[in-house]
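Note that this complex is displayed minus one protein chain, with the remaining chains in position.
The first chain written gets the first letter, and so on, giving A, B and C; residue counts start at 1 in each chain.
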Amino acid sequence: MRFRVASEIIYDVHSPSTIILNIHALRTPTQTVLEETFQIEPYVKTKELNSANGENRLVQFETLENKHLHLSYQAVVDASHTLMDSHQLSDSPVMQLDASVVPYLFASRYCQSDKLGKLAYDKFGSFEGAYAKVVAITEWIYKNVDYLSGSTNSQTSAYDTVTQRTGVCRDFAHLGIALCRALSIPARYFTGYAHQLNPPDFHACFEAFIGGQWLIFDPTRLAPLNGLVKIATSFDAAHASIATIFGSITCTGMTVTCEALDPDFLPFNHQDLPTRALTLSGYLKISGE
Amino acid sequence: MRFRVASEIIYDVHSPSTIILNIHALRTPTQTVLEETFQIEPYVKTKELNSANGENRLVQFETLENKHLHLSYQAVVDASHTLMDSHQLSDSPVMQLDASVVPYLFASRYCQSDKLGKLAYDKFGSFEGAYAKVVAITEWIYKNVDYLSGSTNSQTSAYDTVTQRTGVCRDFAHLGIALCRALSIPARYFTGYAHQLNPPDFHACFEAFIGGQWLIFDPTRLAPLNGLVKIATSFDAAHASIATIFGSITCTGMTVTCEALDPDFLPFNHQDLPTRALTLSGYLKISGE
Amino acid sequence: MRFRVASEIIYDVHSPSTIILNIHALRTPTQTVLEETFQIEPYVKTKELNSANGENRLVQFETLENKHLHLSYQAVVDASHTLMDSHQLSDSPVMQLDASVVPYLFASRYCQSDKLGKLAYDKFGSFEGAYAKVVAITEWIYKNVDYLSGSTNSQTSAYDTVTQRTGVCRDFAHLGIALCRALSIPARYFTGYAHQLNPPDFHACFEAFIGGQWLIFDPTRLAPLNGLVKIATSFDAAHASIATIFGSITCTGMTVTCEALDPDFLPFNHQDLPTRALTLSGYLKISGE
Partner (left out) sequence: MRFRVASEIIYDVHSPSTIILNIHALRTPTQTVLEETFQIEPYVKTKELNSANGENRLVQFETLENKHLHLSYQAVVDASHTLMDSHQLSDSPVMQLDASVVPYLFASRYCQSDKLGKLAYDKFGSFEGAYAKVVAITEWIYKNVDYLSGSTNSQTSAYDTVTQRTGVCRDFAHLGIALCRALSIPARYFTGYAHQLNPPDFHACFEAFIGGQWLIFDPTRLAPLNGLVKIATSFDAAHASIATIFGSITCTGMTVTCEALDPDFLPFNHQDLPTRALTLSGYLKISGE
């Protein structure tokens, strides 16, 4: 399925600064970037960082002060979401996880799974199998946490959200990840472009590793799962900010768009999850397991 | 310099469990494992995880319940610590960091650098150059935080330690890392065996990335820097536990030893740092930059 | 109903110190201290503080260093618990609260009701009337929080317990108080002696203000409600420590006992609460409202 994605960001630069940008569509065996342009006006030289594990495509640049920068990114991306029968997904015991997956069992800045163990087991431990557990986690978050812009800030973590129960997509994702890890299910943060997201913005949800696959879950239910274009996966938002800024910069404008180019795009929504699961990571195909 | 390191751990296993063990001396271009034995009595089959980025050598195994396990690890390791003139260390601006180093700028579970920015700049921002900053951070921790066994627990983070000012090696390391990252200096957790550590135990300190090198700093001053044998580096202790246990297991005994085999071992202590820096990571030699 | 209560505390005093002790049975219109002895061996002069609002009977004393102090308190107390039909308890709207009750609506050190508002409304808001709400809160805590000695420390607060879900009587009480206040129901900490508490110790539970009365609730269910002898009520444990110590002192021993002197004492347990409520404060009788 092809998507046209775009983002524009306007920065007022007050001091000499370095920016690490995380807005490029990821290139993976199951997500192909067909066309892509990225420019900064006025021109600034950039450098792409190639992450060892293929989790993101960071772009770095430096800028002098007193600049008004206009960044624009556009791409056409072919994202191959795979649907599968969820009943065929066996659990992935810790002993079978390989070294690239194990770190996603551990607590991170915004996902303090070490503090959520008892709550996670009490609420979700009785569901049979990892897939049912993560579906239950995702539904619980959807039902108990209110989506409310401005209710949280950059320091809000899963430990807050589990009690305060308001937040934005980032907070929903962090709580989902923390609860999965508390149940020994590897989970990671997913940030991307989302078709039909309203209002349009960068989106965040999460992936859980079940049956040898990284499956996508979105507790916000704000966009179809098969309308996601991946920018990055990471431990949590601390490792996947849209922009990490070293210096004094104000963001004065941002627009994000994502549009399915196939006229007969058929949304696959979260409500369909209990029986069918979705992946955009294609782990199986890569490793040949 | 050659070291003989050893650790013994005794577990009482109450339920079928999986253990991820993180006690093996790391193999790197600057640290060679000359001899090594690892056994579990009674015999249990184990699996070594090869981390993509060479940060650790995790060993996994499963065990049934009602077992009394005796783990013993012994190795002879040649660790090539390199001393250098600290005045030759130029800073490593963010723009020059490669993709393997950038993630160590970000906040993690126990190192909430995002909350420590102002304090770090106020206290250490005026020191000239990254090396002087990290030396100042390390000395400040040494002088202001009391080493006190039992004063902290597995949830204690740098945000606590910066105010409560007691802790163990792990807490000292977390605070050092968080303050470095708050100043845009990449920093990571180091866990290892330590010669002359008293009482003997696994040790933790931290590395900061300066002048293209991962340099070792130890705010506890409890062991010579050139007496360290590396087990792992990681974002923080959440990613470098000695043992991550999935199941019900009690640790009923542990001994750790580390001994320099060279009779004329000359300790290089933290007090010598202002003019000379020490690395065990040999980054420059690997990358040829 | 008469009770014989007693406590012995042994202190090793390492530096000149001041102690504020909070172990004396409170004197109120509904709790009469019939006999009482308090001694410190070797002799130390003490001073009783008469709290303006009658919430406690603090005893202060100073001691020199290198002392081994043996404190012993004994009393016979007549505590008049009143049972009432819970269906007759009307709510106490904020507008009807008088100035002595209003402060128990506010957040305190261990009872961060300001952070628990949404959770409290979601879980308990639909119960009809304040009494049913507090019964539901008390049952929820009993069912979801595990009583586990040593699982918490002096910094653990309701915000932790609502997620971590283990604790001791103090933590159970703090969570109950915080949830009540989050629903605009005044609530306060209750510390006392408890008949049939096993193992014997000082006990903590809470009172909520409903229908013009301070009613007792105990989410631990560890002792009969009509077996409680009041030491103090307060905002939370920060204002009702058994002993507040200014100096360096180690507690090397403590025994607490509480015994109903009436041979036909009939325990009134928490399970009986839905239909009958219990007070030891006798607010109505005092104020004549």
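For the reader, a short list of remarks on this structure follows.
What we mean here is this: contacts are C-beta pairs under 8 Å (C-beta built on N, C-alpha and C of every residue); 3 or more make two chains touch, one makes a residue touch a chain.
Since this is a predicted model, take the numbers as computed values, not measurements.
The chain we do not see here touches B, C in the full complex. Note on the undisplayed chain: of the listed residues C:S100, C:N144, C:T163 or C:T257, the one touching it is C:S100. Check C:S7, C:S86, C:S108 or C:T191 against the missing chain and you find that the one touching it is C:S108.
In the full complex, the hidden chain is touched by chain B at residues 115-116, 118-119, 122, 144, 146, 159, 162-166.
If you put the missing chain back, the residues of chain C touching it would be 18, 20, 47, 49-53, 58, 60-62, 93-95, 98-100, 102-103, 105-109, 111-112, 114-115, 154-155, 184, 235, 238-239, 244, 246.
Everything below uses one rule, namely that only the chains that are shown with their structure count from here on.
If you sketch which chains touch which, the chains link end to end in a single open path, with no loop closing it.
Centre-to-centre, using mean CA coordinates, chain A is 30 Å away from chain B. A straight line joining the Cα centres of chain B and chain C is 45 Å long.
Rounded to whole angstrom units, the spacing between the C-alpha centres of chain A and chain C is 47. Counting partner chains per residue, chain A has residues 115 touching two or more of them.
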